[in-house]
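Complex shown without one protein chain; remaining protein chains in place.
Here is chain A:
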Amino acid sequence: MLSFLLGVFISSFFNLDFFAIYSVAIAIVVIQVSIYYIFRRDFLIKVIIFSAISFSTGFLFFSYQNTKLSSQILPFGQDKEFSGVVSSYPENEGNRQQFFLHVVDYKAKLLIEAGRYPEFAYGEKLKIKGKIEQPENFFDFDYINYLKRYSVIGIVKNAKIEIVSKNNGNRILSCLYTFRRKFESTIKKNLPEPESSLAVGILIGSKEGFTDEIMNQFNRTGITHIVALSGFNVTIIIVFLSALLLGVINRKTNFVISIIFVILFVALTGASASVVRAAIISLLLAFGATIGRRADKTNLILLAATVMVAINSFVLRYDIGFQLSFLAYIGLVYFSNILIKFFERRPLKNIPKTIQLAVTETLSAQIIVLPLLLTTFGRISIIAPLTNVLILPIIPLSMLFVFLSAIIFFLLPSIGHLAFLISYLPLKYVLLIAKYFSALPLSSIKLKGSWQIILAVVYSLFIGAIYIYLTKFRWAKKSIA
């Protein structure tokens, strides 16, 4: 599986035409397969050849998906009139809204950028008069490939849009999105800004509605991930559910209910890579717990990554959320049990377990995503471990409060508003922490150009060396002694 991912990754650097290479490539695969059968007694050769086969498959796979997407024929730059169905939950930013439109005539998905009002909704059939443009990369951001990850190669801006009809989408998705809209507007009606955006952000993950000022504070203190949905949210949902249901029903039913809720949640939030990652892994873990077997986490990570890349091979290289999410999880799996050992020493031993866990989990995720953050954003937050430890324990609480407040508001609107005041406090706390810590002079540093890469490489080698030292040599020494 590792070599399959590697194949996709390497392939993404070459913009190859699938149809030009496939005859040669398939021949190679056939040869590989036959070698595999000839030498199937020899374990080493078997492993090598098997890796080679997966590598080639991965390589082919990416170029196939890439070629298929690039072969869409769109009338770029011409004034056209066409109609399509809104296929995503429209997102607002400032005075604009963005959504995907599925156009049957072109057999393609387009990104539509329109004014904020009137607000469009999922499943609406729209008649559009305008120009389809090709996306362009800006600054150092690879916008073209970013959009390809969503299977989009055309953008329509400032077009004339008319609504033809409603409810042309998937029934279940329509219901979910209507619920989401209602939920968001309830929060927004009852909490002032920026608390309301934060409430929406931590529950269903959106950076919508934040001012640049707040976003900047979050980046400086390294807590942006709380509003970019992560595995954290999914885990919290599963934990809450099982806490609520355990004892009432048996494990199996509990597991089935968890699956349903997690899948609904993934759909509700637009299936971003990090949520899908978290959903796959936590469901597999829950499955393991249900049937009473412990899963090997390394295999789990590889399986989740392979499934996701097989479905959409662009996520591997062009989706920062995918990369961050997997790296953070890898950090959690491999580093946290090393870090927790520091707390076995005397003076630290008395610190409560919850804080110990918060510190180690934050640190282990931070340690490993750091080089990636460095190369992509060029900014690293130095106080991130501290702010995260201060904030993360509050997050599940605020999620619960916001959720409860919304339910109380639905049931009893008259006291619902008061209920929201309760969720105001933890949210305010998060914002205050971000505000004060971002104002510290050395809260974060910014790096430019080649320094980013040099530092990232040096850092990765350093961490790798420490890891090997800690896991191999130190324990080895101990066992001898």
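Everything below uses one rule, namely that contacts are C-beta pairs under 8 Å (C-beta built on N, C-alpha and C of every residue); 3 or more make two chains touch, one makes a residue touch a chain; residues count from 1.
By definition in this document, contacts and distances are computed from a predicted model.
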Next item on the list: Leaving aside the chains on screen, match the unshown one to its UniProt name from "ABC transporter ATP-binding protein", "Metallo-beta-lactamase domain-containing protein", "Spore gernimation protein" or "Radical SAM protein".
Entry: "Metallo-beta-lactamase domain-containing protein"
Check: Which of A:104, A:163, A:355 or A:421 touches the chain that is not shown?
Finding: A:421
Item checked: For chain A, the residues touching the chain missing from this view -> 94-95, 115-118, 185, 188-190, 192-196, 209, 211, 214, 243, 246-247, 397, 401, 417-418, 421-422, 424-426
